[in-house]
Each structure stands twice: as C-alpha cells, then as structure tokens.
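One protein chain omitted, others in place.
Read from first to last, the chains carry the letters A, B and C; within each, the first residue is number 1.
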Amino acid sequence: MEAVLEAFLSHYNYGMAIILMMIGLYALIAKQNLVKKLIGLNIFQTAIFLFYISFADVEGGIAPIYLPEGMEAIYVNPLPHVLILTAIVVGVSVTAVGLSLIVRIYEEYGVIDEAGLLKMVKRR
Amino acid sequence: MIEHLPVLLVTVPIVAALLILLLGWHDSRFCYPLTLATILFQFAGGIALLIEVMREGTIHYYLGGWAPPLGIEFVIDTFNGYILPIVLLLALATAVYARRSVEKEIKPEKIVSFYVLFQLLVTGLVGMTITGDIFNLYVFLEISSIAAYTLIASSRKPRAYVAALNYLVLGSIAGGFVLLGIGNLYVATGTLNMADLARLLPASYGLATVHTAFLLLVIGFSIKVALFPLHLWLPDAYTEAPSAVTVLISTVMAKVSVYAMFRVIFSVFTTAYFVETVPVTELILFIAAVAIVAGAVLAIAQEDLKRMLAYSSVSQVGYIVFALGVANQIALEGGLLHILGHAVMKGCLFMVAGVIIYRLGTSSFSDLKGVAATMPVTCAAFALAGASMIGVPPTIGFASKYYLVLGALEAGHWVYAAVLLAGSLLAVGYIWRFIEVAYFSASSHHEGGDHHPAPGVREAPLSMLVPMVILSILCLVLGIFVDPLMKIVAPAVSLLLGGA
Amino acid sequence: MIWDLDFALLLFMIICAIAAITVRDLLHAAVILAAYSLIMTVLWSEMNAVDVAFTEAVVGAGVTTVLFIAAIARTERSSSD
Partner (left out) sequence: MVDVTGLLPAVTVVIPLLAAVMILVSGRHENIRDGFTVAAAVAMLVSVVAMLPSILSGERITISLIPLLPGGDLALRVDAFGMVFALTAAVLWLLNSFYSIGYMRSLKEHAQTRFFFCLAVAIAAAIGIAFSANLVTLLVFYEILTIITYPLVVHVETPEAMAAGRKYLAYLLIGGIFFLAAVILTYILTGTTGFVPGGFLAGSAPPLTLQILFVLFMVGFVKAAWMPLHGWLPAAMVAPTPVSAFLHAVAVVTAGVFGIVRIAGWVYGMDLLASLGLGTLLAVIASFTIITASLFALTEDNLKRRLAYSTVSQLSYILLGVSMLSIAGMTGAMAHIPIHAFLKITLFFVAGAVIVAAGRERISDMKGIGRKMPVTAVMFSAAAIGICGLPPLSGLISKVYLALGAVEGGVPILLIVLIASTVLNAAYFFPIIHTMLLGRPDDERSLDSVSEPPLTMLVPIVLTTVASVLIFFFPSMPFMDLVEIAIGEITGSVIP
C-alpha cells in the first residue's frame, strides 16, 4: 500500500497532465463547434506545459532566483521554464490566428460548426 | 562574414521582414524587390555553406557565443548542407514566380503582409534546417506553421479559411506531440542539443520515456509531412491556398518537415535505435507502401488539376518515407534524391497549375481542353516534370526510383519493391489525365492545320514562365547529372547512418 | 510542494476542462477556460515556476480570454455541442 501510494505520489501530476491532454485532444477532434476546438487546443497545450513544469520541479527545490552570496539552495531546473515561456507565446499566436480564421469563416458562411460548414461549402 | 553566415541566414530575413512591413506601409512597391533580394542573399548563403561544408566538414555556430549545452547552436553538416540549398532554390523560384500571381490572387491591401509572412515562412524553414537544438527546431516549426496558416488564408477564396483552420488544428496537434516528445527526451537525458542527445540516449534506450518520445515525435512529424492516414489537412490546404503559397508549402515546407523527421530519427535516435531497439521498419515500410498506392489512386480520382497534384504529394511522400523504412545506404540515397527531385518537379507542376489558374481562372480538367495549343511552353513544362514524376529516364524521378528499388531489393524487400514500381505506374494514371486533356482533347482538334489558339487565352507572363521552365529543365538536367549529385548525397547518407 | 493541495488543484482543473468543452454557451466556456488558466497559474507558482506562472496569468488567462471573447462577440454564442 505504502509503495503504491509512493508511486502514485511521484507520478500523479503526469497522469493528470495526460488526462488533461486527452480532454483537449478529444475536444479538438470530436467537437463540432470551431470555438470549442480551439478551447480544446488551449487545454491540450497548457497540459503539455504542465508536464514540462512538473518534471522541472525538484523535491525541496526553490524557484531559480538569485540568492545572496553564501546561501546554498537546490534550485528547480530553470531550463524548462524558459522553454515554456516561448511555447506559451507560440500557443497564444496559434489561438489568435485560429480565432481570426473562425471570424472570417463566420463572415463568409454564417456558421461556426463543422457540419453546417460542410453543408455550406458544398452548396457553393 | 562567412563564419557568421549561419546566423545571418536567419537574422537578416527577420530584419528584412520588419523593413518590408515598415516600407510597405509607406509604399507597397518596396515589398517585392526587398523580398527577392533577401531570398537571393539567403540562396547565395546556402550555396556558400554547402561548399564550405563539402570542403571543411561540419560547421558549428554557437549562437551568441554560448557553447552547448547552455546555448543554442546551429550545425551545418552534409545532410542539411544538402537540404538548405534545395529549400532556398525553391524559395527563390517561388519568389520570382509569386509577383504576378500575387497581384491577381491576393487583395491589394494584403500584399504587404503577404510578403512579410512569406519571408517569415522561409526563415522559419531555414531555421528548422540549420538548428542543432531540438527545442529550437520546435520553435522554428511553429513559426513557419503559423506563417503557413496565415498565408493559406490570404487567398480570396473563402474556402481557404476552412482549409487553413483544418491545417491549424492538425498542425497544432502535431506541434503538441513534438513538444511533448521533446519533453520526454529532456527528462531522459537532460539536454536539448541534438548531438548531445544522440550521445546520451543510448544509455536509456530501454526506458519507456524514450519509447514514448520516439512515438510522439514520429507521429507529430508524420502529420507535418502528411504521411498517408494523417494527410487529411493536405488536399484542401494545397488546393485552396494562393498559387505561390501552394508552390512554397508543397515543396519547401513539405521537404523541411521530412528533413526534420529524418534528422530526429537518424541523428537523435540513430539507426541502432529504430532498427534494432524498436523494430518499426517493417511497419514504416507498410505505411509508406499504402501511402504510395492510396495517394496515387486518390489522385487519379480527382477532377481538378491542383487537387490531383495535392494527392500526388501524399503518394510521393510515401516514396521518401519508404527510404526511411528500408534504412540502408542505397535506399536512403534514393530517398534524399527524391527530396530534391520531388521538390523540383512538384514545384514545377504546381507552378503550371498556378499559371493555368492565372490565365483561365480555373484548374478543373473539364475546362482545360486543348490548353496546350494556347499555352505550349507551360504544358511542355508540365510534360517534362510529369515525366519525371512518372519516372521516365533520364529524369531525376527515374534516378530516385532506381535507387529506392535497388535499395529495397538489396535489403530483400521484394514485395515492397514491386509495390514501389506499381506505384510509379499509378503516377502515369494521374499525370496522363492532364496530358490527354491538354494535348489530345477533341475540342482542340481542327481540320486541316495546326491547333488554333482560343481567343483571350495567352501564354503565361514571363516572370511566371521563367522559374517554371527552369525547374522543369532541372528535372532533366539533375537526372542526367545525377552522379555528381551523388557526391553530395552519399556523404549525407553516411552521416545519417553513422549516427550523430 | 504540498501534494494534497496540488492534487486538489489538478482535480479542479480537470473539472474545469471538462466543463469548458461541455457547456453550450461559448461565453461561459471562455470564462471557464480563464478560470482553468488561473488555477494553472497557482499550480505553477506552487511548483516554483514563478516566471512561467506570471506569463501564463497574463497571456493564458488574460490575452487568450480577451481573444476568445472578442471572437465570440463577432460570431455567435451558442454551440450545438
């Protein structure tokens, strides 16, 4: 029991991240509404970010902020943080492009769900 | 100067893009010459780097002087030294071709942003090609992808928005998978530098993390290169995009994605991993064979030239991935040759489709009867590039097919070699659709004399014709002078197979 | 790291995620997504990723939500699924 709890405790946030990813992926693929798809995309991306932050975290570590001379501490790994900063910017750009496309599609076809769109595209 | 060339290839265009934006605001006539000049510079740089690599060996450039693993490095070795000029050659050809095409297909107020995005797309792809850092690869991948989504949507056709959004959704999933895969690799090794990864990974080949990373990366890149069951975004995106954008993404972007896939599989994971540790070569071969056949069959079923060419790309990607599955020296030489060959011929074919849309306003087969009589040069270019697509000797398409079959037979894959050959026959099926319609269609038949041009339709403008004809002639020239070409390709393949 | 706090936050996030993709009103969905991002921010700062947390608060919960609301305002609010 102890061992199981141990294993669970050391890995549960990975599991959670994966659940979140799956939720996002499901929305991306299965949802008909285009805005819902993008919400799914956001969840999917943040879940990946969560995964990065999780593995960067070190037991008993502290935030990688410069400490005065003489103080020793275990920093958490700062590199994934930097990576994720970049990835967040990329993610918001993708969302912005996607949303502007949805607005355009709505202006052209008057619908924002996939089934309706398919009908409209075929009709033209 | 020359030692800073790698970084200049990326920074100069970004500065140029800003300049285009600023000057274009003032007067949109500045955009085109600036774009052309920048890409010309990049092309020259790419050639210079290739020569340098062939002469001196691998070039390492530490960004900002920070050596890896702390800093990001650009690495140009024989493999991407070979890819880079291909990318830039096609980008240059597209840039020349784009001017007239863009005037017609894109709203005037969007022309400035078109060139800015064009520049960013090319730069993103160049960055992907030369970076030695796997996370940097991801960033450049996303930059170029975002530029591509926007460029596709810049068409006047409303359907392009839908195509772009579809691409965006699938592209983002791919990006997410790649990002996740990179994360796994980092967990396993603690580094993001590709050379370091290759060095450190073998110790943890047994770990589930590494297997997961491999799977995620392969699936992510498979979406990006549109490997058969994951190709769904491609036909719409290629068909609906403005002609110049189609040329660019179908050649340069598709090829850089393939490059990234090869780079990660061979240079990060090494052959030892994916041939021995996780024996997936049979599976890859199977998928590639299915892609070759299914893509060609779907292409034959199309009623529109541009869409047909799009499905043909699905089929042709299969050839390149096929080389990956065989994974021996000769087959990979064929695969790398096909990266070049397919870029050149598909670029030419899409340019033809674009020219036809430019003049006729449509690319549906039923409207193209006898078009060869009015646009002889265009159709001749198609015929030559099409022959290369089919693999008629002595074109480049034949050479790559020859190497691929030779490699497959040498590895003992008899059945797959047969599929490859049959696939090239299917290519006849779709290329001939156009040839028959354009050259031998009844409506063009006139008693007692040569074909007469239909009124109003003329040969394409010179600035579109020249890059198109040059590419089609390249199909032949590269096919004839394939042996000197192999002097560049062979070391690249040795590098891939040797790991690191 | 306080594991039970983490665990609770994660659970709450999953609930938010599911809610965001199930509610029929897109405006509600956007707001729930903002809440999701804010919880993520808390979680990350608790995991010592303060810099990322700040960025996410601004970009994820802020900019993204604004973008979503703007887009929904120019299209329609209701969703069929």
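In this text, a contact is a pair of C-beta atoms (placed from the backbone, for glycine too) under 8 Å apart; a residue touches a chain by one contact, two chains touch by 3 or more.
None of these values were measured; they are calculated from a predicted model.
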Item to check | Chains in view that touch the one left out, judged over the entire complex | outcome: B
Checklist entry - If the hidden chain were put back, which of B:367, B:410 or B:459 would touch it? => result B:410
Item to check | Hidden partner chain, touching residue among B:25, B:66 or B:481 | outcome: B:481
Checklist outcome for this item: Only one of B:120, B:213 or B:330 touches the unshown chain, namely B:330
Checklist entry - In the complete complex, which positions of chain B touch the hidden chain? => result 330, 387, 390, 392-394, 398-399, 401-403, 405-406, 409-410, 417-418, 421-422, 424-425, 428, 432, 436, 439-442, 444-451, 480-483
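One rule holds for everything that comes next: only the chains that are shown with their structure count from here on.
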Checklist outcome for this item: Two candidates, A-C and A-B; the one with more touching C-beta pairs is A-C
Next on the checklist: What's the distance between the Cα centroids of chain B and chain C, rounded to whole Å?
Outcome noted: 37
Checklist entry - Just curious, how far off is chain C from chain A if you go by their C-alpha centres, in Å? => result 10
Checklist outcome for this item: Note: in the complex, chain B contacts chain A through residues 135, 138-139, 142-143, 145-146, 149-150, 153, 158-159, 161-162, 164-165, 168-169, 172-173, 175-176, 179-180, 183, 186-187, 192
Checklist outcome for this item: Note: in the complex, chain A contacts chain B through residues 21, 25, 28, 34, 37, 41, 44-45, 48, 51-52, 55, 79-80, 83, 86-87, 90, 93-94, 97-98, 101-102, 104-105, 108-109, 117, 121, 124
Item to check | Touching residues (chain side chain A, partner chain C) in the complex | outcome: 9, 12-13, 16, 19-20, 23-24, 26-27, 31-33, 35-36, 38-40, 42-43, 46, 49-50, 53-54, 56-57, 59, 61-65, 76, 81, 84-85, 88-89, 92, 95-96, 99-100, 102-103, 106, 112-113
